[in-house]
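Missing here: one protein chain of the complex. Every other protein chain is in place.
Entry: chain A
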Amino acid sequence: MSSTTAAKPYVPKTRVGKVTDYVDSRVGGSGIVKEFGRKIFPDHWTFMFGEVALYTFVILLISGTFLTFFYDPSMAETNYDGSYLPLRGVEMSVAYASSLDISFDIRGGLFMRQIHHWAALLFVASVAVHMLRVFFTGAFRRPREFNWVVGCVLLILSLAAGFTGYSLPDDLLSGNGLRIIDGVMKAIPVVGTYLSFFLFGGEFPGTMIIGRLYVLHILLIPAVILLLIGIHLFMVVLHKHSQFPGPGRTNTNVVGYPVGPVYAAKAGGFFFIVFGVLAAIAAAFTINPIWNYGPYDPSPVSAGTQPDWYIGWVDGALRLMPGTLGDNFTFEFLLPFPWGVNTLSLNVLIPALVPAMIVFTAMFAWPWIEAWVTKDKREHHLLNRPRNAPTRTAIGVAGVTFYCVMWAAASSDLIATHFMVSLNDVTYWLRFLVIFGPIAAFMVSRRISLALQRKDREIALHGRETGRIVRLPHGEFIEVHEQVDDYSRYKLVAFESPEVMVPKPDADGKVSRLDKVHGRVSRFFFEDRVAPVTPREIEASHGDHHEEVAGAKDREAITSR
């Protein structure tokens, strides 16, 4: 920049310029506009799930704030005198009474409760689906490992937010849910009973728990979620969004639409769409009709109750675990110690902790496990199509199957009553499936991935089937294949297919035990593989496969007629 232009003070001419100048010369900001105004975001429908999660969280904050103005978390006894006649005069907690008031006496209160509950269900669902997207496309690989971990923590926090909120109305349904939590907590060795007494402020149910959950639900958990969302998005900007491989898309660029105006419009508009869809659901579909359940009372319980969907898998695991085997073996052990006998309830501890530990440990560690297997330390900004990472995809599908069987088990009684089958048989089948389902799912989905890769190879090599059958002069029938164009073909061949790494002996000619293990794991991952088509193969196939050539000649012959 020459000194003459630098000496001349900048005088804005447009109205936007004047506003910019006014703001920028006081607090800055033109740098942010320069950074973000035209920043490029890649576009793909699967990138939408994270947006849904973010927007539902905003809707949760808005609707939740409204609810806090009318909700009272006190467990003091009161006699209901609101508008819902069937419960008039019934003794209940203030928390439940105020939840009823929100539903019946505050205009729009029921709508806010319903949109809040539906948004919570969608929030956890969209976080989960978003994570599945990230997993199956390999978006967790370097440099995005930390952001994956932040995402895992966000998933756990969204579950915590959901559960603490679920209990607040203090109705019969959520009270029984809390009772189950109390029972599970008491099964924890050594400290369980104390934890329960500290959480509930004494014996279950006590008079403290709702107030404590309320503070967690409206203050602590959302604050941490908000903080982590900030970190999450900061890292997204830092890394720039990943993209699927394709024509023009490389590991060193980002192809997409600029934030202003296209991406901002699409993403901003999408917020209103998510809000609108949730409002439509809340308008038409009742969720958690607490007035049907009545106040919490430790004696009654309704049959066929279900927890909110995201807790279902733990509840299902609790149902699947047998408490006894045969006539004499029980999973409750009495441990003789010098100071007396202690009780270890494995029939509660195993289902409550082990599946969750398996799923979450695998989730948190996966980026490093996979990096160890592939020995791949490069940066990855190009995503995998799930079929192009068959073993990872198969492990993911096995995990989803494991989860879904437990989730189905949370409805074992409803499955039995709706399909008129024996409840015991449903449980036996699900016990079988929770072990063997994931194994079968692993094998089947890996085969499907490999088959899809082979199909891609077929298309890349021989083109797509046109469905036109042509008879050659010597009587043979062939189907005419049409070569795909360069852009479409590139989508089919732009992937890497790692090979099995054989352990190499060191200077002494020895192979360390870890290397041997790594060799075996590497074989497990990459023994069955399909390599991408190379240009050489295409050339060879054009030379070798005379029917292609014949087909092409035929095509000419047919079109020239």
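Quick note on the criterion: a contact is a pair of C-beta atoms (placed from the backbone, for glycine too) under 8 Å apart; a residue touches a chain by one contact, two chains touch by 3 or more; residues count from 1.
Quick note on the criterion: contacts and distances are computed from a predicted model.
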item	value
Choices "M42 family peptidase", "Cytochrome bc1 complex Rieske iron-sulfur subunit", "Peptide/nickel transport system permease protein" or "Outer membrane receptor for ferrienterochelin and colicins" - which one is the UniProt name of the chain not shown	"Cytochrome bc1 complex Rieske iron-sulfur subunit"
Touching the absent chain when the full complex is considered, from A:50, A:64, A:192 or A:367	A:192
From A:73, A:256, A:438 or A:463, residue that would touch the chain that is not displayed	A:256
Option from A:351, A:367 or A:463 whose C-beta touches the chain left out	A:351
Contact with the hidden chain (one of A:215, A:233, A:301 or A:421)	A:301
Touch criterion as defined above, residue of A:202, A:230 or A:505 at the omitted chain	A:202
Of A:61, A:359, A:472 or A:494, the residue in touch with the unshown chain	A:494
